[in-house]
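Every protein chain of the complex appears in place save one, which is left out.
Letters A, B, C and D mark the chains in the order given here, with residues in each chain numbered from 1 onward.
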Amino acid sequence: MTGAIFDIVLCLLILAVALAAILGRDLFGSVVFFIVYGLLVALAWTRLGAVDVALAEAAIGAGLTGVLLVGAVARLRRGGVVEPTPPRPLARGAQMGICVLAAGLVGAAIAGLDPDAAGLTATVAQNLEASGVGNPVTAVLLNFRGYDTLLETVVLLVVLIGVWSLAEDRYWGGRPGLRQHAKPGGVLATYGRFLPPLGLLAGVYVVWAGTDQPGGAFQGGTILAAVWLLVAMAGLVDAPPVTARRLRLTIVAGPALFLAVAVAGIFMGGFLHLPPEHAKQLIQTIEAGLALSIAATLALLVAGPPQRGAR
Amino acid sequence: MIVSGPLLPFAALALPLLLGLLAAVPAMRPRVLMLLPIAPLPALALALSGPTGEHTELPVLLLGVRLGLDATGAMFLGASALLWALAGVFATAYMRRTHKREVFVAFWCLTLTGNLGVFLARDAVTFYVSFTAVSLPAYLLIVHDATREALRAGRIYMILALVGETSLLVGLIIACAHADSLVISQVRDALADAPGREAALALMLIGLGIKAGLVPLHVWLPLAHPQAPTPASAVLSGAIVKAGIFGMLVLLPAGAGMANWSLALVAAGLGGAYFGIVAGLGQNGAKAALAYSTVSQMGLMIAAAGAAPLADAPAEFAAVIALYAVHHGLAKGALFMSVGVAGQVNGRARHALLAAVALLALSVAGLPLTGGAVAKTALKSGLEGPAATLVAASAAGTALLLLHVWVLLRRSSAHGSRPGRLLWAPFLAAGATALVLPWLLAPAVGVKASYVLSAANLWSATWPLLAAAAIAAAVIGLRIGVPRIPAGDLVVVAERMVPPAVSRRPAPSHPGPRRGMRRLDPIDRLERGLRRWSTAGPVLLGTAVVLAALFLA
Amino acid sequence: MTGLDTATLFAWCGAGLIGIGLYGFLANRHMLRRLVAFNVVGSGIFLVFGASGARRADLGPDPVPQALIITGIVVALATTALLVALVIRYADLAGRATLPEDEPGDDGKE
Amino acid sequence: MNQALPLIILATALVPSLITFFLAEDRVWVRNALNLGGAVLKLALVVFMLAEVGRGQVYQTEFELVPGLSLVLRIDALSLLFVTLSTVLWLLTTVYAIAYLHGGKNLPRFFGFFSLCVFATTGIAFSGSLITFFLFYELLTLATWPLVVHKGDAASIRAGRTYLGYTLTGSAILLVGIVWLESLTGPVAFAAPPQLAGLDAWSLRAIFLLLIAGLGVKAALVGLHVWLPQAMVAPAPVSALLHAVAVVKAGAFGIVRVVYDIYGIALVQEIDMGLPLAAIASATILFGSIRALTQHGLKPLLAYSTVSQVSYIVLGAALFSQTAVVGGLVHLVHQGLMKITLFFCAGVFDERAGVHDIDEIDGIGARLPWTSVAFTLGALGMIGLPPIAGFASKWYLGTGGLEAGQPWVVAVLAVSTLLNGAYFLPVLYRIWFREPGPNAAAAETEGPAMLLAPPIATAALALAAGLFAAAALSPLGWATLIVERQYAP
Partner (left out) sequence: MILPALAPALSVAVPLAAAFLAVVAPRPRLLVGVTVPAMLAVMALAVLGVRQGGPLVLAVGGWEPPLGIALVADGLSTAFLVATALTIGTVLVVALPQFPIRQNETRAGWAFWPLAFLLWAALNAVFLSGDLFNIYVAIEFVTLATLALVALEGKAKQVEAAMRYAMFALFGSLAYLLGVALLYAAHGTLDIGLLAQLPAQDTASLVAAGLITAGLAAKTALFPFHAWLPPAHAGAPAPASAMLSALVPKASFYVLLRFWFDAMPEAAGAIALQLLGALGATAIVYGSILAVRQNRLKQLVAYSTVAQIGYLFLVFPLAGGSAEPQPWTAGAWTGSVFHAVSHAFAKAAMFLAVGHAVLAAGHDRMSAMDGLTRRMPMTAFALGVSAVTLMGLPPSGGFTAKFLLLTAAFASGQVLWAAIIVLGGVLAAAYLFRPLARAFLPDRGRYGTVPRAQQALPLALAMLSVVLGIVSAAPYDFLQTGRPAAAEEGLE
């Protein structure tokens, strides 16, 4: 019962924070509300027993997305971009009405669902043995529906290329992001020295644990990316130039490895086929490669296109 | 090309055509006029050999050409061929110095082919083609001198010829469609009870009447004949107009059913005969007056042709009309030639010329013992009651008119150059033939000399001449002025009423490219609206909702 | 889904988030606000998705939706990243973070 | 051979066309040899085929594109009538065009599209089914357009716009009609007309109207004719193509096919469409002639004359009479011969003396006698004067009209003849009898033989077609054969 009340309160809170994020007068405030909202949703996921999703939501949905948005707000402020005035009430009313209708329709659809539909839980459980991993979510992600994940990692690559291609032509060959000037000895600099080893450890663990417990390449990669970003913000490391061969190898390595395994599978029974006896090792290999590339890609996404001249 | 039957009819048409083409060969140019007298010779030979009753067929030509000759046709053919030959001789001398002789010769030959073809044709298409071939190339003969007046005459001629051709074509088509045959005799018989008979007859008569100078379709005659070079005038008046009469003779069906048409034609013909006289007397030029004389004479023949369908023996009566046509053709041809001769002769020779002309004129008026008397008497024999009387009486008018012509001719001035024999000879030959030939032909058409020389007929031939003499004396004595009538009478009136030709519009100024795009501005506004996410988004979401609702419904 | 079990509750919550997020996505003109709204809608959808897979408490949460949601979250992040880069670049070039047709008083004239 | 020959004949035009497109501008001899060679080869094949088809041979080739859309090539006597005309005229026009455009620009494009037009026209003639007809009909539209705009000046572009606007709309309407019809009957082949008798009369009427309206654009029925006079801005060989070899003919040919090979004249009468069609044709005949009267330019005059003349073919097809359809069909050829003569001559007048307007033609006969003679023959033939070809058409049409119990047709013919005379004769008059005007005075002498020979040849052909109309292989003889073989009850 307390659980139910907690859930109801959580739901209301989530809705309220979401509203605040949407309607907030101040953009920065909205983004902050959005980060809070992400954390609350992560909480909701744990309430639903989906710890993997909760981790992903917290790390990616709230964390990285929040960082991206905060960074963007800061850039716009620096660029002196003003906020537009809100739309007229009439238009707002119509928009609101139609959104309410849409939400209602979704609600109706939910209400009409068969409460006993079992989904694929049982099927996954049956095949878990052959997947080579103990975490059913990882099994789905990297084996049963590994093809989705392959495409997904490539999506990250597309976006990175897209972000880079938004650079000014004159900065091509330069390093991503603006140069960070952390105060020497400031908080950031201190954390920058202190945190990386821990973060690295945590990240590698999350990746490694992902095969049997909640976690995995995405969550782990995000942590690694965050670590690198922190260090970079501290001014301790700088991104290599976008034209650097090793940088490009890093971002491509994971997906390429995945693809190589997938194609190699053709000779072992079919595209993306992971023979059960080697599945675990293969998945761990893939996860390792992916984590590296994901970490690099996510970090570079946050850093943005090169905005500094080439050497 | 396969010809079946006698070759001569084919040759009669082919030779002039070939000679016409030959005229276009540059090497021929210096001697091109020499072709003219040769062209009609096969036709003449054919006419002299007389009707054979055989047909010549050329199945691949046109829609299947069929040629033949009967008694009537032979007379028309013979007289025409002779006149063409004589006029051709005349032309060799007369046209020696004009420009574009080769063109003249080519079209002369073409016209000749058509003219002969009309008489030889035994199928409707060949008849029509020949009729056209005589009509249109004649234009070139008329306008040969290319003077302003000639061109005007040519224009009017062309308009009428074209109307005539078209009418004839349509009339023939109606008749042929009913006959389901192209053979003229069958077409004619079928026409008697064809459904569109009245229209067909009317149209054919318009077509033939224009050619034959049927009043009021005659207007081209008095314009064209004076403007054409003299040899051309001679054949125009002597031979070409006969194509119309011949057409009436072969195309009008016989029988009581034709009574109304017959009456109408007789009336129109006689009316034309008298109108021609009156109008001719109002002319100042010899050729114009002669042209009106032709109108008048053709009126008589048309009246006769109109009476033919009701005659007891239409074929025989047709031959009689042919006889009249033979005389008139040769005489009128000679008279026109005389105008040409008169232009170049002075002194004694001129007196001789005037005497000969007077004799010819009297012959046309029917002076007893002349060929004209034979023709006229024969013609009257086929007519009854008032028509016969009116024909007889018209001789007085004819005499007066030709007297007028004679006077005009006498007054005309000459250019002094001595005319060669080549001008005299054809004139004399034509005149002599006109005086003599009817006598020779009369037995063949069932007219005996004794009948012609009977007292009654002599008297009926003589009194109009006496009356004419009396009137002439009175007019001259009292100095009564004859009102002048412009040549072409009705057409002159018409010309004043119709605005000068249909004016062509100036080159159309193309409208500029349309610039009406501005009116589409609402579309631009709509497009801008749809680009705005705050508009398009709700529309999109709304569509999703509506679609879902529709699926649910 | 009779009764108000946890899964249904969160599914409803997801529906509500979808509504709120959509409103933000449609009504806001600032591109970053739209991005925030986009993410709200996204997580609302994930909630509906995930909650529907958690209906059978006896079987535990369905791992397939979870995997799909994780994929979805990454895709959403990727999209957001590209959009943020676009917005920033646009602000650099045009000095604003709104599309021209969304500018107040603008008729969308080019 | 029966299978391949139609394709070979099509190839004689297509192959030169495709090669010509890619020839360099200066490879004049190759280009000319290709196009002339194609034309000569085609002519030889067509002559061979004439003999074979005359003996009763039928050529057919068929392949399916998608269900319900088959390409059927079938050569019957009617096909050959059209093909022979276009082949002969293609050869002559090519000769003429080579001389006319000598030294001009963009000639590979020109000759490429020209041959493509001929290809399309041949395809139209060979079409054994309605949809095949449509395919080639559209190709013709497209291939003609670049020729219309060939000069590339503003007026050409405008004319091209009008042309495309009309013809494409027309084809669209035609397509609707075709698909509608085929949705009721399945694919429509000319050789085996569909069973329409049981269908709803109003649908049949509507489809008939759609088909005729679509075809009527190219056939320049009144109201749909606007493109034709405008297209006169194109060079003379193009006009020849539009007016004689291909375009308007394609429309008229299509109407004949629709009336006789799809509906059947009896059904057309039964659904009361025969008389309206005949009436429209008649209205077009008169309208074209009246408009021609008021034209200032020589080519517009000829264009309106075409508007008028092509409807003779339609009129023939619309009357319930075998004789009339013979008249209509034979006019397809006759009009082609005569009109191409006129356009060739108009081109020569333009080329040698700069004559565009009728006012400028005064006395040209003295300077350009042979051209003027040819022009005169063409014009007289148009008026319908025997023994030039035109009269035979009129004769049959008139007789047919009466057979069909429509005597007014004869009146239409008569009035049209007079109007034709009214607009052509003054031109002839000016050519021959006016004092030479500035254009004639400044005119060059008659040009190269290649420019002169085609009009003289076509004029001679027009004359011969009338003079030897009764011969078995004359156009008239062939048209009679078609009707006896294909349309006899």
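The criterion applied here is as follows: a contact is a pair of C-beta atoms (placed from the backbone, for glycine too) under 8 Å apart; a residue touches a chain by one contact, two chains touch by 3 or more.
Everything numeric here is computed off the predicted structure, so don't read it as measured data.
**Student:** As a test of the contact rule: which chains in view would the missing one touch?
**Tutor:** A, B, C, D
**Student:** So which of D:D76, D:E182 or D:E403 would be touching the chain we can't see?
**Tutor:** D:E182
**Student:** Tell me which residue among A:L27, A:L272 or A:L290 touches the hidden chain in the full complex.
**Tutor:** The single option touching the absent chain is A:L272.
**Student:** So which of D:L65, D:A197, D:A266 or D:A442 would be touching the chain we can't see?
**Tutor:** Looking across D:L65, D:A197, D:A266 or D:A442, the contact with the absent chain belongs to D:L65.
**Student:** I need the residue numbers on chain D that touch the omitted chain, in ascending order.
**Tutor:** Interface with the chain not displayed, on the chain D side: 21, 63-69, 105-106, 108-109, 131, 134-136, 138-139, 141-142, 146, 149-150, 152-153, 156-157, 160-161, 164-165, 168-169, 171-173, 175-176, 179-180, 182-184.
**Student:** Just the residue numbers, please: which parts of chain A touch the chain that's not shown?
**Tutor:** Chain A touches the missing chain through residues 105-106, 108-114, 117-120, 123-124, 127, 143-148, 151-152, 154-155, 157-159, 161-162, 164-169, 172-173, 243, 245, 248-249, 251-252, 255-256, 259, 262-263, 265-266, 269-274.
**Student:** Considering the whole complex rather than only what is displayed, give the residues of chain B touching the chain that is not shown.
**Tutor:** Answer for chain B: residues 517, 520, 523-524, 527, 530-531, 533, 536-537, 539-541, 543-553 touch the chain left out.
Here is the rule we go by: only the chains that are shown with their structure count from here on.
**Student:** Measuring from the mean C-alpha position of chain A to the mean C-alpha position of chain B, what distance in angstrom results?
**Tutor:** Each chain's C-alpha centroid was found; their separation is 106 Å.
**Student:** Where the centres are mean C-alpha positions, what is the separation of chain A from chain C, in Å?
**Tutor:** So the centroids are 14 Å from each other.
**Student:** Going through chain A residue by residue, note those that touch at least 2 other chains and give them in order.
**Tutor:** 87, 91, 95, 98-99, 102
**Student:** Among the residues of chain D, which are close enough to touch at least two other chains?
**Tutor:** In chain D, no residue touches two or more other chains.
**Student:** Which part of chain C faces chain A closely enough to touch in the complex?
**Tutor:** For this pair, the touching residues of chain C are 1-2, 4, 6-24, 26-30, 32-33, 35-37, 39-40, 43-44, 46-48, 50-56, 59-71, 73-82, 84-89, 91-92, 95-98, 102-104.
**Student:** Show which residues of chain C lie in contact with chain B when the two form their complex.
**Tutor:** 22, 25-27, 29, 34, 99, 101-102, 107-109
**Student:** Using the touch definition up top, name the residues of chain B that touch chain A in the complex.
**Tutor:** 534, 537-538, 541-542, 544-545, 548-549
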